[in-house]
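Mind looking over this structure? Questions follow.
Missing here: one protein chain of the complex. Every other protein chain is in place.
Order as written gives the chain letters A and B; numbering starts at 1 within each chain.
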Amino acid sequence: MEMSFQAVMSQVMLGLNNGVFYAMLSLGLSVIFGLLNIVNFVHGALYMLGAYVALLGYTMLGPLLGMPDYHMNYWVALIAAPLVVGALGIGVERTMLRRLQKVDHLYGLLLTFGLALIIQGVFTNYFNVSGDAYDGKPEVLNGVVNLGFMMFPKYRLWVIGISLFVCFGTWFVVERTKLGSYLRAGTENPDMVKAFGINVPLMVSLTYGYGAALAAFAGVLAAPIYSVSPVMGSEMIITVFAVVVIGGMGSIMGSIITGLLLGMVEGFTKVVYAPASSTVIFLIMVVVLLVKPAGLFGKEA
Amino acid sequence: MKHVFTRTTLLLCALAATSGMADSNKEVISDGVVKIGVLTDMSGVYSTLGGKGTQVAVEMAVKDFGGTVLGKPIQVIGADHQNKADIASAKAREWFDNEKVDMITGLLNTGCALAVQKLGGDKHRITMNTGAASTELTNKASTPYSVHYVYDTYALGKVTGQAVVQGGGKSWFFITADYAFGQSLEQNTTNFVTKFGGKAVGSVRHPLATADFSSYLLQAQSSGAQIIGLANAGGDTINAIKQAREFGIGQKGQKLVGLLVFDTDIKSLGLTVAQGMQFTSGFYWDRDDATRAFAKRFFAIHKAMPTMDQAGAYSATMNYLKAIKAAGTDDPDAVMAKLKSMDISDFFAVHGKIRVDGRMVHDMYLMEVKKPSESKGEWDLLKIIKTIPGDEAFMPLSESTSPLVKK
Partner (left out) sequence: MNRFVWIALFILGLLVPLVVYPVFMMKLLCFALFAFAFDLLLGYTGLLSFGHAAFFGSASYVTGHLVKNSGLTPELGVLAGTLFAGVLGYVVGSLAIRRQGIYFAMVTLALAQIVYFVALKAPFTGGEDGLQGIPRGVLFGLIDLNRVYSVGGHPLALNLYYFVFAVFCLGFWIIHRTIHSPFGQVLKAIRENEPRAISLGYKVDRFKLMAFVISAAMAGMAGATKSLVFQLASLTDVSWHTSGEVVLMTLLGGVGTVFGPLVGAFTVVTLQSELSSVGSWITVIIGSIFMVCVLVFRRGMVGELARLLKRPL
């Protein structure tokens, strides 16, 4: 196939669309890792849960409450899913992760891996692995926009816009506000922050909850684009891990930029040599490991 | 664990008793029971068009047959192969070795079907494939014990390819599921598109169960082909068609053609989206009184109309049991000889015949999706616009590469 400018731009645009999901998920992983030192394997499952909150809110909540005509609005889902999943995350942190603070960090990875299997298994039992369509996309976001080089669905533009807003908003809060400075200090030296009278355990819980909520938010955004399936998160999480390794877990901005860039690189690869598109991120990871083992934005040597 | 220990005791008893009874295949019905295994996708992309519904159909057939054959009970067991060849083959091996399963049907997904059919050939057990599509099953991979019952990629490619090319769709771009089935369907369709005067300008492969088709669709769009041929099935076809609409592809100029489409796919897409689409099928529930009668009974249990896979599984089971009765034994060789010599004729198969290569040849249908205004009910989705006699639709034996065909 010839490599027209149009074709390249279209695929890069789609890549950016995937990239915002990588960015949001790796951002959540980074925030959690920063404070809890845990690689949150269950992140993909939380993303999936977010999408299911939207789907089930739309299809099943009404009948369950005896109001068969009620469909949870997309905008409501966008708020509700992060709250529900965030609360669940806080529960997990308080009851389980907290007990692992004193042991090797690898146990945190293993615990969340087990949790991911449970969540995925339960959903596989009740829902189609091939996925169900989410029909609650708001009317306003239907249709396509002419970008000059391609017709791009309005909904996907919205996803790109809102995700960038959330990502940079998070960055701003963590890097530029007082609350953020406590967080960062908590990462470096929890005892000192405690001495300032900050409730560190609460801060840890809320951070984990926020990371979970972010994953759920991404899940709701994804629901109308991809079909909602029990395995949607597990397919995503491995790629996001690679993104995190490439970016280095040290920096929030690093996660965002790496996520966006890698999404676009992936899109570009689809035009140049399509079969490589699913491996290109992992190949980049190999190169980064050889050249800069701590990751592009990482601090750890 | 319980299992292992029961086996242990059983085997120990057997060991203690004698080893002289090892060769005791003089029974009419081996092990005193005819066991039919339904091994198919029960949870994945193809579960709606096959899945539990296939098992329901097989159980209906057993019940309709009377529940016994030659005085011995008939049992049906089912399992999910999750579209993984390793799970399918491990399950089938266990069924053949331990559960004394006599025949396996269903077998959606060519990868799984090839694995199980090969095993059946090695172990001399019958496989009656109603789900998978590849022509490979009746060619190089055919065994004396394999039957391919419902449809194949040759018939799909030929009937749909011819109809679309003759309707003006000359240049094709394929979006193909990247495994044996998709490749076979693309290959077969390309052959007929070329034969009838069209040409294939390109193709792109996607993994089974793809969530996001957008980049494949854009490639198809920029190829400029008139027809985007979807050489995939089930959830993949549905996703591709839906996402094409999202990007405004297939609405002006280019047209999407699903090469393997089931009633349940159309149901899930809705008539507004799918209207006017043409495809090939081996069965439609609303064809005549007999099909409607079966469909009604099936619907009462399964809450959906039967697809060709499900109806085919009923017919395959029924004819398998008839063959046992006629042969007077469930010995696989005798049953296969009967199956290949008897007429297959019921609500499902019109002018049916099982050939030496295992291909069940019967009438195929070119279908068109109704407009919403034409539909009179939830499942009133399609109309048959052409009936193609089996001998024209399926690959002639002269082209076959089956080791069973003597040339």
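Basically, a residue touches a chain if its C-beta (ideal position, glycine included) is under 8 Å from a C-beta of that chain, and two chains touch if they have at least 3 such contacts.
These figures come from a predicted structure and were not determined experimentally.
Of the listed residues B:P207, B:P372 or B:P403, the one in contact with the hidden chain in the full complex is B:P207. From the options B:K72, B:K118, B:K170 or B:K353, the residue with contact to the unseen chain in the full assembly is B:K118. Note on the undisplayed chain: of the listed residues B:D178, B:D286 or B:E368, the one touching it is B:D178. Residues of chain B in touch with the missing chain: 1-4, 7-8, 11-15, 17, 19, 21-24, 42-43, 79-80, 83-87, 89-91, 93-94, 97-98, 110-111, 114-115, 118, 178-180, 207-208. Taking the whole complex into account, chain A touches the unshown chain at residues 37, 39, 96, 99-100, 103-107, 109-111, 113-122, 124-125, 238, 241-242, 244-245, 275, 278-279, 282-283, 285-286, 289-290, 293.
What we mean here is this: only the chains that are shown with their structure count from here on.
Between the CA-based centres of chain A and chain B the separation comes to 39 Å, rounded to the whole angstrom.
Interface residues of chain A, counted against chain B in their complex, comprise 1, 4, 6-7, 10-11, 14, 17-18, 124, 128-131, 133, 144, 150-153, 155, 225-227, 229, 232, 235, 267, 270, 274-275, 277. For chain B in complex with chain A, the residues that touch the partner chain are 43-48, 82, 202, 204-205, 209, 211-212, 214-215, 218-219, 222-223, 234-235, 238-239, 242, 246-248, 268.
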